[in-house]
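Missing here: one protein chain of the complex. Every other protein chain is in place.
As written, the chain order gives the labels A, B and C, with residue 1 at the start of each chain.
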Amino acid sequence: MKTVSIGVIGGSGYSGMELLRLLSGHPGFRVVFATSERWEGRSLREKIPNTHALGDLAFCSMEAGLAQLGQCQVVATATPAETSLATVPVLLKNGVRVVDLAGSFRLRDAHLYPAYYAFEHTEKALLGEAVYGLTELFRSDIPKATLLANPGCYATAAAMAVAPFLKKQLLAEDTLVINAASGVSGAGRRASEDYSYMEIAGDFRAYRIRRPHQHRPEIAQTLARVAQRPVDLVFSPHLLPIKRGILCTVFAKTKPGTSQAHIEEALEEVFGGEPLVEVHTSPEDIRIASVAHRPHLQVAACVEGEKLIVLSALDNLLKGAASQALQNLNLMFGYPETLGLLYGEK
Amino acid sequence: MKTVSIGVIGGSGYSGMELLRLLSGHPGFRVVFATSERWEGRSLREKIPNTHALGDLAFCSMEAGLAQLGQCQVVATATPAETSLATVPVLLKNGVRVVDLAGSFRLRDAHLYPAYYAFEHTEKALLGEAVYGLTELFRSDIPKATLLANPGCYATAAAMAVAPFLKKQLLAEDTLVINAASGVSGAGRRASEDYSYMEIAGDFRAYRIRRPHQHRPEIAQTLARVAQRPVDLVFSPHLLPIKRGILCTVFAKTKPGTSQAHIEEALEEVFGGEPLVEVHTSPEDIRIASVAHRPHLQVAACVEGEKLIVLSALDNLLKGAASQALQNLNLMFGYPETLGLLYGEK
Amino acid sequence: MKTVSIGVIGGSGYSGMELLRLLSGHPGFRVVFATSERWEGRSLREKIPNTHALGDLAFCSMEAGLAQLGQCQVVATATPAETSLATVPVLLKNGVRVVDLAGSFRLRDAHLYPAYYAFEHTEKALLGEAVYGLTELFRSDIPKATLLANPGCYATAAAMAVAPFLKKQLLAEDTLVINAASGVSGAGRRASEDYSYMEIAGDFRAYRIRRPHQHRPEIAQTLARVAQRPVDLVFSPHLLPIKRGILCTVFAKTKPGTSQAHIEEALEEVFGGEPLVEVHTSPEDIRIASVAHRPHLQVAACVEGEKLIVLSALDNLLKGAASQALQNLNLMFGYPETLGLLYGEK
Partner (left out) sequence: MKTVSIGVIGGSGYSGMELLRLLSGHPGFRVVFATSERWEGRSLREKIPNTHALGDLAFCSMEAGLAQLGQCQVVATATPAETSLATVPVLLKNGVRVVDLAGSFRLRDAHLYPAYYAFEHTEKALLGEAVYGLTELFRSDIPKATLLANPGCYATAAAMAVAPFLKKQLLAEDTLVINAASGVSGAGRRASEDYSYMEIAGDFRAYRIRRPHQHRPEIAQTLARVAQRPVDLVFSPHLLPIKRGILCTVFAKTKPGTSQAHIEEALEEVFGGEPLVEVHTSPEDIRIASVAHRPHLQVAACVEGEKLIVLSALDNLLKGAASQALQNLNLMFGYPETLGLLYGEK
């Protein structure tokens, strides 16, 4: 098999670590460098479980990583959004393709960044070039991407829960109500009291309600593209006392006459052949425990009258970040989409 | 101070234990008996933390408890619903007042029981007599109650989150979307694999979506009474990997022109003087950790356009069960409503 | 009842918060001030659950607290050790009695501080005056204390597990092996990644093995005093993924001929009348869940041949800190020892 050489910027965050673990087990990628300030000089194998196959590769500084761009065909950035905003243009200028796991190139409308990301977007030209990598919904865009914006974790869980019904034009034009809950790793690596064990264990709360979460416009952008009309929604994220996983509970009004059979047909039509989507018939079967440490999204829906409830679940570090990035990398470099993602494939 | 003598049927369930603990510290109640099959003959003090003040009282059988009805002015039932359905009529015939923490007398419409409680209601006459004890909303009904139906945990959290806005006629006649999540104690004491540590830890899931939860008609009944019109709603309960507490996230459409100021005024008007309700301005402040082990409900709301999000939280074993029962008992016997509920009151 | 006026320095740490909660419910103490940098100006009632009875008292700065010493008979210090080392002399000079929950006055040998506390002890004269407040073992010392050194959490759990057998001279002169495990609150309030939810949940590890924990010499000092000979020991603390509680598992060699009956007699003789010690017959009954949120220590022991295993458990924030401080305060001011400690006492 050919080998694609890849660099990873931001290798000690939770998403970066998962991506490096997946790459270590992928037959078609070779990790050229992985940067980390905190672990510079330490071997990846020592700091990231189950990366034996990376041999003696050690974390390096951002500077040392950038010095090796010439040996890379692609670089993944798994950094805070501000860092990727500054770094991605440098990478592109050096002729490497980029998969950005941060959020800086997900929203096409530059005006949204100050309110949702707290920065002015300085690379507006790139926003038009970036390919949004929600693989199952926009698969045909991905192979040609030079700059791929890997979707947010909530944004993946929410958009995939709703898209089938918009595609099949089953929904009334009413406000979608998206409740979601995420494990703590969604907040990234934190040395703050808010994310201490004492604060998180035994608690559950909503956040980013008054000042809406940055994934809200990302969800709206995806759904508008799917529906080919604006889609109105509210989005309430919550913080769970678990390490990983997202559960999304969506309420929507259907068009009159929409039956459970229509709902199940829509899921089957849109996701039936998808290798990384598991469609269930019962919403009660959708559980974070069933998707943790797996690259799959699970979804089920039921309708009663015109009231539709959809449940979806995924691992925020995998289908919500690293494994979706690898799905996209596979497509960008001509590999089978699930290569390196399914344990034990032979 | 006078002393009211009380019996407790079902003293080894989580709600019954909390009620006995609270009664042990209350200056105006004397526990005559507490029944438990599993702990018959064992002292309450040994099995329930912080019940030192009950002295040597031991759990007895249901039969032995009923034999002491003559010494009781009131009995609290904290049993499965089927048990309370069979027991409450016996208690009433013996001339004691009853506070029922099970659900068998909450719904006034007997036709709802088969679908939601899986039994035919055999005491329809009593449904008309039962007083529904959501204290803050229906306080004036309670002093005279002979049979008090103590509200469900979710039903308290949800109804109190919405009632202020219905009372002030701020809501459009649109479907309320009520998402809620509860700690495991809400399911009662269970020896089932579903509630084992291995199944619960690290997981989060919805339940009773297709076959709706029995608290849905209870919420609808309360809100219809407050609004004086039918209120349409969906209710999605979820199971949290924590021991206790409920968080409720409600979405509603407001009437045009409803401002944040109107919302805050409604909360202030309805709950401003309530000793056991804490109104916050920020939805992000509403946390299970802040209400666990306390008799308070917390609530906050924010509106954006015509979209209202309300957050409420309570301890399912206290304001959702035992402490609300004691609020009601206080009113039924002429004590100050919060007597025995606030730690350290002097 | 008379009222003793008390100030609390360090009111926003976990031990300080528990002490303030207990004081709020105590009929014989009045809190004059409570200091906190982080919460200066905020009401205690708002920040510490179940302190309703403190009314509108707000946290103040250390400076503002010290300005009110004239109104206090006693001050409790619940700060880092370095802070209490600097503050206690000031308090004593102002004529108030002191209960120090930090560790700066527990070890009588000043030479131990650099190795175990990482500071040179600057108040050696006070070390001789300090009364070590392990209530059940040294009760007669306490009423007259001017400076009371409140014991460490591990030190209380470990010393009380062993003391009965040393007192009754049942142990061989062999190394005691003390394993202990504590909930995360034992480390105090932390904004560090080490104590983040992501690091703690699902983990268990030992710490302070090579550079021994500061409670090791404290345990050795207590046991030597009880045994009237030096006692050799190893101490291995571990960090549990729970919020509160300590379990201590001690191995000791007994003198030949020591039977289970001797062991149980020793526990009964030493602890039989103790209101806050629960002696069990089975080591398997000793559980953190049984002592959490309670002021009691639980203990049980079994011997097989000459091998003795003792289990003890306590709540590190209560019997390991705040409730033991209040036991001592009760004795210092002539109150019944358990006043304000047992829920619902009438």
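Just so we're on the same page, contacts are C-beta pairs under 8 Å (C-beta built on N, C-alpha and C of every residue); 3 or more make two chains touch, one makes a residue touch a chain.
This is a predicted model, so every value here is computed, not measured.
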{"item": "Full-complex contact with the absent chain, from B:His111, B:Lys124, B:Lys144 or B:Arg189", "value": "B:Arg189"}
{"item": "Residue touching the undisplayed chain, where the options are B:Arg210, B:Lys243 or B:His262", "value": "B:Lys243"}
{"item": "Candidate in contact with the missing chain, chosen from A:Gly41, A:Gly128 or A:Gly344", "value": "A:Gly344"}
{"item": "Absent chain, residues of chain A that touch it", "value": "21, 24-27, 49-54, 290, 293-294, 342-346"}
{"item": "Residue numbers in chain B that touch the chain omitted from display", "value": "14, 184-185, 189-193, 195-202, 241-243"}
{"item": "Residues belonging to chain C that touch the chain removed from view", "value": "175, 177, 179, 181, 199, 201-210, 234, 236, 238, 240-243, 245, 247, 249, 251, 253, 282-284, 286-289, 292, 302, 307, 309, 311, 313"}
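Keep this in mind: only the chains that are shown with their structure count from here on.
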{"item": "Intercentroid distance (Cα basis), chain C paired with chain A, Å", "value": "47"}
{"item": "Distance from the mean Cα position of chain B to that of chain A, given in whole angstrom", "value": "40"}
{"item": "Contacts with two or more other chains, residues of chain B listed in rising order", "value": "none"}
